[in-house]
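With one protein chain held back, the other chains of the complex are shown just where they sit.
Right, subunit A next:
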């Protein structure tokens, strides 16, 4: 019983702390890549308390629900978007033996539950009763459908390689030469995951220069803050999954396993921020073309490579 409580506490700590660390890192890394300082005032030392200050501000803001909106759906949408990312964390191993629940269909569970999270944005887009939100919601739906397929195919390539769907089992089976073997699948998974999170350069659904903020246009105060938190928890979850599936999780020399996991997760989170600063937004049709003509064929190629190598060796 005690270790169950302990593992839940660790999951909550990961859920509540790491997104803030990633968010603060984004503020500072983006700022320095663009030759500015970023937040410097809150908390005195290099603005470390900026996101806490943001949270306090959001908690005090008025909650405006537009008169035309589909009220109930509008109000629960942030929760539908956020909670699945918390639930996914339960099957992710941090170290050998350090996982809350070792589900034997862990990978399938992860993909299924993350699919629920994206409904939150679609609900928000529809329930806002706003033309821009509706357009944004449509784009969210189209983007998620297109990128779900390469995500699933790349993930199943790892399941083929390891011969199991359990995430700790996959990391246990991992060896260093999987890095070149699964490299194509890893890139496809990471890029498709970015698109699922609607992070730049795949942020067409919230393109602020044309549709304001897409599905989030009408949201204010705490509900908006929950959507923002969803985005950063999403980065953490995507980095964890890529680490566990493609980068060998806790495997690494010298340091303890959980430190290796965190190092890899933060390196990937840095790449997510870096891509945001480096690339312009993809146009809607370019977005669809990248998924169907780029990532899906690459994922199929990876499946073929995995199958041939696995059967021949």
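Here is the rule we go by: a residue touches a chain if its C-beta (ideal position, glycine included) is under 8 Å from a C-beta of that chain, and two chains touch if they have at least 3 such contacts; residues count from 1.
Going forward, contacts and distances are computed from a predicted model.
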Problem set entry | Chain not present in the shown complex, as UniProt names it (candidates "Ni-Fe hydrogenase, small subunit HupS", "NADH-quinone oxidoreductase subunit", "Monosaccharide ABC transporter membrane protein (CUT2 family)" or "ATP-binding cassette domain-containing protein") | "NADH-quinone oxidoreductase subunit"
Problem set entry | Options A:24, A:128, A:182 or A:261, residue touching the unrepresented chain | A:128
Seminar exercise, completed: The one residue from A:141, A:259 or A:277 touching the chain left out of view is A:141
Problem set entry | Of A:51, A:94 or A:165, the one touching the omitted chain in the full complex | A:165
Seminar exercise, completed: Given A:6, A:37 or A:68, the correct residue touching the omitted chain is A:68
For this session: Tell me where the left-out chain touches subunit A, residue by residue.
Result: 1, 4, 8, 11-12, 58-68, 78-79, 82-83, 86-87, 89-90, 100-103, 105, 107-108, 126, 128-135, 138-139, 141-142, 145-146, 148-149, 152-153, 156, 159-160, 163-165, 212, 217-218, 221-223, 225-226, 285, 288-289, 292-293, 296-297, 300, 303-304, 307-308, 310-311
